[in-house]
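Only one protein chain is missing from this complex, and each of the others stays in its spot.
Our next item is chain A:
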């Protein structure tokens, strides 16, 4: 005959409590204080740590962009240009480098960055001439736009 429910005297005991606790504690090992040893405190801290790391992925993009902008600003000030002038003139000369690449160039390739700053400066001067000179002088060389169709 088939018994559909187990009798009351039959107990099932938890045998892998140690490993279930270790699964949580392994993520808390580098925490400070009793949170890295005591399970009750660690559960709360690990949950908060995971939530914070998920939310921080969006902030990381903002943070890194701000870091690149700071670095580009510092590098362009060494060459006598301010950041808005540098970026706007680079875009007008159709140099479509993003801030990450320009920051890496400024660190590892200083001569290339110097030439980029010179290009932006030249385009800036040509822009001033075009705005203030009013058509009598010839058009600037670096202000020409290349169409890629």
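In the analysis below, a contact is a pair of C-beta atoms (placed from the backbone, for glycine too) under 8 Å apart; a residue touches a chain by one contact, two chains touch by 3 or more; residues count from 1.
Going forward, contacts and distances are computed from a predicted model.
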Practice problem: Given the options "Large ribosomal subunit protein mL43", "Transcription factor", "Aldehyde dehydrogenase" or "SERTA domain-containing protein 1", say which is the protein name UniProt records for the missing chain. | Solution: "Large ribosomal subunit protein mL43"
Exercise. Pick out which of A:23, A:59 or A:109 touches the chain that's been left out of the picture.
Key: A:109
Quiz item: Which residues does chain A use to touch the chain missing from this display?
Solution: 75, 78-79, 106-112, 114
